[in-house]
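Of the protein chains in this complex, all but one are displayed in their positions.
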Amino acid sequence: MPEKTADKVETTVATDPAPGAAATEAAPASAKARSLWSDAWNDLRRNPLFLVSAVLILLLLVLAAAPGLFTSASPRDADLAKHFLQPPNWGNFFAADWLGYDGQGRSIYARVVYGARASIMVGIGVTLLVAVLGTAVGMIAGYFGGWLDSVLSRVTDVFMGIPYLLGALVVLTTFEERSVWVVMLAMAFLGWTQIARVARGSVITIKQADYVVAAKALGASTTRILMKHILPNALAPIIVVSTIALGGYIAAEATLSFLGVGLAEPTVSWGVDVSTGRQQLRNAPYVLIIPSVMVSVTVLSFLMFGDAVRNALDPKLR
Amino acid sequence: MTTTAKTADVPAPRQDGDFEGPLLEVRDLHVEFVTRDGVAKAVNGVNYTVGAGETLAVLGESGSGKSVTAQAIMGILDMPPGRIPKGEIFFRGQDMLKMSNEERRRIRGRKIAMIFQDALSSLNPVLSVGYQLGEMFRVHQGLSKKDARARAIELMDRVRIPAAKERVGDYPHQFSGGMRQRIMIAMALALEPDLIIADEPTTALDVTVQAQVMDLLAELQREYNMGLILITHDLGVVADVADKIAVMYAGRIVETAPVHELYKRPAHPYTQGLLDSIPRLDQKGQELYAIKGLPPNLTRIPSGCAFNPRCPKAQDVCRTDVPQLYPVTERDGAELAGRGSACHFWKETIHG
Partner (left out) sequence: MAELDKKDEPARNAVDETPNVTAVNTVEARSEAEAVVALDAPVDRGEPILQVRNLVKHFPLTQGILFKRQVGAVKAVDGISFDLYQGETLGIVGESGCGKSTVAKLLMMLERATAGEVFYKGQDITKLSGRALKAVRRNIQMVFQDPYTSLNPRMTVGDIIGETFEIHPEVAPKGDRRRKVQELLDVVGLNPEYINRYPHQFSGGQRQRIGIARGLALNPEIIICDEPVSALDVSVQAQVINLMEKLQDEFDLSYVFIAHDLSIVRHISDRVGVMYLGKMVEIGSDEEIYDHPTHPYTQALLSAVPVPDPEAREGRERIILSGDVPSPANPPSGCRFRTRCWKAQDKCATEVPLLAVPERFKDTDSPVAHESACHFAEEKDVVHAA
């Protein structure tokens, strides 16, 4: 019953003054066009969770796009003689020796700054690939139904049955050279199933809506119905699942790199650094801890971001 | 009585057992909801009373506050976003809004029961109806499983579900809409409450089934001498069963009257407009009378009388002064029992 109350109030509140004459009396604020997206944005703007995570993500994006702005040191310059496992100089903000040096005499601060790019790229890239692939499969299966749905759903089930990390391990070990692109494609190849299921479910609900029937009655083509009516309405859950999954992909990339099947030297990545840092865990724990913290903070920001977006786009899920 | 509730005396201290007054009395109830667009004032000072064996119909359109009032009485309002800034709800003389959750829970279901519009979503789809009916007896009266089941069959017979014995193990989706509503009624009746609140009990049903269910409800009410609050938007359904009617608009009661009186001589322009806007079954009319405009936005209720932007009789006073519920009298001043109208021009409305 609680849901009913909320609904009732919402519908009555949505009621705008009156047509014709009374419209001119309406407060100017309510006369503005207000799409569901802009309503969601209004909600987001007031959500501290969203603001904190958005600032963090923005910072990470700038870090990834222009690492040169943050440090003049190079992440690949190694001086074993001078800097071997030199501990952090905490007071010396943003300098090359701020976070210390690793076992090969490289500035950890520089590596953290430059490592952001790989993590963010993999995270965003995999998310986009997964969203496009999953949405396409889910939409086709959900809209057309019948044998096409049966086939696509079985394929989805098969992929879903593969344990993610094990699958990625197997796929990635077949590659000699593992660039960022290879890792991204391999992860997307195994990861699209969740979005496909979400998309299929919401498309099946939406295709029965009267506005879709109305478009059919007007003689709209299938492409128009899919692109104009179904996709925009199915997008909200897909966006929600995607943003929450993004953090997971970053964590997965770090895990794979740590296991030695993800990114590898000379690519600069937090996962790679965690992997090398493990050898000095006893005498220089900061070499491992600092990149790990970066991964955690990034994953957490994206999870928080996804949570806030979900609350704004679909208040019923709360 | 209800007409002048605002000026009525504060009730004397009451004892629980042998209370003489009305079963339920709502006094100056206000309910608000905090929404994205501001505070929606759903209920703005509602007063009504229901006695044992009496049927009060609360008539109103969506957003009139009729269901919110009922939810406040049942204590099932979502708070937040809802809140009750003002008002009292006396059940047998005790203010339920001042009770602890535990006390209220004891009243809910046992003393006051509710029937909802949508029986399918009010019943648990994974439990058999026999189990759900029996649960009332197991939880509230501590009956054994077997006894509870026997009572469930008895109840299903009582609401005239054919072959109750065979169907007691069936699930809600195996029943038709009318039968499900009967099960809802059976559940509400299970503990023989003093008061039943029925929120649009027949709206989702077909006309031929509507009549069956309404008759059943009226009959059971007489038999158990219960109070009944019937919440509806359908002027036709009300005409059949109610004793008195309260018409709500924008969270206020705008007219109260015994049922026959209301249809014969409405004393509020809103009621008059509603009655005129329904097409007749027994004659082909010309153009329908339509109340102009739309129900008000509850976050921006018009000043003065909330109905004034839509009212054909509106004058300046209607835009500034909120009309109280005036007692309605005959032309010569003779009292009309139970009649009230919250209109500055009630005389012109009823006496033409």
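Lettered A and B in written order, each chain numbered from 1.
What we mean here is this: a contact is a pair of C-beta atoms (placed from the backbone, for glycine too) under 8 Å apart; a residue touches a chain by one contact, two chains touch by 3 or more.
Everything numeric in this text was worked out from a predicted model, so none of it was measured.
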| item | value |
| --- | --- |
| Among shown chains, those touching the left-out chain | A, B |
| Which of B:Lys146, B:His173 or B:Arg280 contacts the chain that the document leaves out | B:Arg280 |
| Listed residues B:Arg138, B:His233, B:Arg265 or B:Lys347, member touching the removed chain | B:His233 |
| Contacting the left-out chain in the complete assembly, out of B:Leu56, B:Met226 or B:Ile291 | B:Ile291 |
| Interface residues of subunit A (partner: the chain not displayed) | 11, 14-16, 19-20, 23, 30-31, 33-37, 209-211, 213-221, 224, 228-229, 232-233 |
| Missing-chain contacts mapped onto subunit B | 61-62, 162, 176-179, 206-212, 214-215, 233-240, 259-260, 263-264, 273-275, 277-282, 284-285, 287-292, 294-295 |
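What we mean here is this: only the chains that are shown with their structure count from here on.
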| item | value |
| --- | --- |
| Between subunit B and subunit A, distance of the C-alpha-averaged centres to the nearest whole Å | 49 |
